[in-house]
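What you see is part of a larger complex, with each chain still in position.
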């Protein structure tokens, strides 16, 4: 951490800062220029005292030098984390996983039909929402536990691990019973109670980046889960908010190499929500593979115009089957595997 | 809702759309241009079928015409809502309320000391956090219920209503016992379970806008609370995320006149978090009054450099006292009241 003092700071004020640094158990490194003085405070967890110094009147600015997260950092663990899900699915290794299914579990039949399509096309994880975060209170909110039962059943039948979203602490418990991966959505990325609950159970967690969250904040949220003892966290980029209005969100592919550098955790992309326009989902999925994704999430629906949510971005079965073949080619081109 | 069809749509496709409109109980209004056809579907709640049409291949684009929220809208209720809090405090009328106090309740003494300063300077509502949303799991997380007891005690002693933040459904219950206003923070603006819980109890709710939430989404989140039967919702702008990095956030004052037009609910501003730099909080508070705020939230701390959170943006007692006099002048200039 680098503490820059205001121009013309007096010796007495400089000493006040260095004494405070010492009081916290660190060694101050003072560098004096002609009219600017900076003080280095370097060491384990120094960054957590940032606000203490920012609140001092003589301090102009504090720059973080070390990362404020620890367990999630590449410094803490050098090799990529490979997460064992179930049914021999590992996320974070050479194989890229496609998690696909309907946005919402609308009925047992829909889920089974879609699951079969996904499986046959080469998808390896079945997705579907039982609890839906909807911006309007008047929109369809999901089938709840009933949906989760269909999910478990479909997973059994198709021999596929399943993923679904939890929005409350209670739902985390339910999901850890019925599903193989628990998703925490973008709107809940900083719902700290939920993060802690997800960290206290054993199932892998897929954590989506908030629409206005920086890469650093995503990693801090992951740290919440890791710090509770659950090391199986998958990060997911699903589009951020920008001024551009010709797409639903701006999927931030730049975040992938940055995350890969900062953390050992696997990174997955969600082009369906990321761009939010069906005819462009496939193109963004290809770019996601090329940029280094360990997996992608795709919404598939046999009859999108009857979908109760996210119809506009769901792929038709035929589109999905063709896309899988195209994705496989891109995966091979970047030294990964997708179809067997 | 206006449905624009792709160029060159065939009569069969146009009919498919108009039949669907009729099937949902609306009357289609077809306008045919030389190569573009648009279909109007106007009426109560038509907008909730937006995705149904977006999912049709012949549809190019759907424009919402009516607002997707109802109870929160100015159309539903023309006069400003005035919320009765307690101890004769009404929010939404001529009087502008200043809610002030420490960011976190760090100790009983701190709260009492600060409360006294606030009260004497003319503040009318005491704020302080017992549960703190912190981006790092390693930062101070608040005193919890103990803090709420101090809060209740301080409110009694000073005859001031109190406000504090709830991050979970359980905390909503606790807070509705100890405090007068329940705050829902920016990070939880779309935590729908929390919104519903807040809507099911009786205390007024202050709902903060998410850092990436549009004005429309803020109103949809308010609608969640209203739709549960609690009509006492105060909206709060506290800064959005933009590219600008010389301030902590960009407080969006533009949202105030827009909200005042769209909704009957009171609007409060939080310049402390909004700009996030102590020396500029006062200036932004003045602008907040001028732009039409029904109240403002200010962090005050007798010893900011010892604060366990948000020290850099807390005002010193002396600064707060002077500011209150300045705010009163601006309030009068725009036909409102602040100090008695």
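Things to note:
Chains: A and B, in written order; residue numbering restarts at 1 for each.
Here, a residue touches a chain if its C-beta (ideal position, glycine included) is under 8 Å from a C-beta of that chain, and two chains touch if they have at least 3 such contacts.
Quick caveat: nothing in here was measured; it's all calculated off a predicted structure.
Counting all copies of the one sequence in the full complex of this file gives 4, of which 2 are shown in place.
By definition in this document, only the chains that are shown with their structure count from here on.
Averaged C-alpha coordinates put the centre of chain A at 26 Å from the centre of chain B. Those residues of chain A that touch chain B in the shared complex are 45, 48, 51-52, 54-56, 68-69, 133-139, 167-169, 187-188, 190-193, 210-212, 217, 220-221, 223-224, 227, 240-241, 278, 304-307, 309-312, 314.
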